[in-house]
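Take a look at chain A:
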Amino acid sequence: MSTAVLHPNVDLELKKAFEDLQVKMLTNRNQMKVIGAQVDQLKRQIQHAKLTESELNQLEKSVPMYEGIGRMFVLSDKDKVMKNLDTKAKNYETKIQSLEKSKEYLEKSLKDSEQSLRELISVKQGKK
Partner candidate 1 sequence: MEAIQKKFEEELSKFQKSQSDLNKHISQRQILESQLTENKFVKEELDLLKKEDAIYKLVGPVLLKQDLVEASQTVEKRIDYIQNEIKRHENLIKETESKQDSLKESLNKIQQQMQQAKLKTMQK
Partner candidate 2 sequence: MSTAASGSKKSKEKEQQEIVATFQKLREEQKAIAGKSAELQVEQKSHELVIETLKEVEKERKCFRMIGGVLVERTVGEVLPALEQNRDQITKLVENLQSQIIAKGKEINDFREKHNIRFQGETEGEQKSSNGAESSNKSKSSGVLVEKSA
């Protein structure tokens, strides 16, 4: 935060703009942190699905498998289990993509606000 640009006797308009930006930065940064954590979590889940796939791949097709749903286990077979794991991983991917998009949006809007503040400052300084 570049507090240096602020003189002790800044005009109120600038001060207000500056404060707004600070609030925005704070909320945006928090939101981005949340998104980052979500993305990490999803990436881990993809990793997990891939690991499971490779483990299960070592088994014969005839081995009975049960899929966990809540607390119960439902009889399935290797092909179905593998297919489900694949769709799961793909779902996670799309979720990550949409999260990345919203992150980009947040970054951009923050930059825009910074830019407009900078412009405001230069206009004010130009006046002096």
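Keep in mind that, in the parts below, a contact is a pair of C-beta atoms (placed from the backbone, for glycine too) under 8 Å apart; a residue touches a chain by one contact, two chains touch by 3 or more; residues count from 1.
The candidates came about this way: all candidates are chains of the complex that A comes from, given by their letters.
Computed from a predicted model, the values in this text were never measured in an experiment.
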Candidate touching chain A in this complex, from 1 or 2: 2
In the complex with candidate 2, residue positions of chain A that touch it: 48-49, 51-52, 55-56, 59, 63-68, 73, 81, 85
